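Every protein chain but one is kept in place in this view of the complex.
Now for chain A:
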Amino acid sequence: MKLLTTNFVQCAVKSCSSSSNCFPLHFTECELVHEDLEFDEDFIKNVMVKIDWPALLSVTRDIGNNSLPEEKPNIESCDEQVLRDLHLVLLETQIKDGKMICKNCDHLYHIKNTIPNFLLPPHLA
């Protein structure tokens, strides 16, 4: 699962969706992998508009990456290197294995072989 995706997923339990604690999920015991991917400047700019920066910082801290600045970079005025760094973090950095926990209901989701599993047990479905 790409870090980009962590910025768009929350706890799948319906009763959590109204709580602000269901996003971002808390990530632990994550094993990361890197995949080289072609850089697409337009896409990074487009997607940065949609990124919730504090949520991204929360996830990168969870996985032990403290490289991102406190403030969301201004993509209109930043130089290409900043965009390339964002490409590296958002798209090329992937969680191969790990756990995601809802800060509202404490439910635990697993990421197995890069695929996150959001299926719910009967008592939460």
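Quick note on the criterion: a contact is a pair of C-beta atoms (placed from the backbone, for glycine too) under 8 Å apart; a residue touches a chain by one contact, two chains touch by 3 or more; residues count from 1.
One rule holds for everything that comes next: contacts and distances are computed from a predicted model.
Here one chain is missing from view; checked against "NEDD8-activating enzyme E1 regulatory subunit", "tRNA (guanine(10)-N(2))-methyltransferase", "Ferritin" or "Dynactin subunit 4", UniProt names that protein "tRNA (guanine(10)-N(2))-methyltransferase". Of the listed positions A:2, A:26 or A:103, the one in contact with the omitted chain in the full complex is A:2. The missing chain lies against chain A, touching residues 1-2, 4-5, 8-14, 23, 35, 37-38, 40, 42-43, 46-47, 50, 52, 91, 107-108, 110, 112-125.
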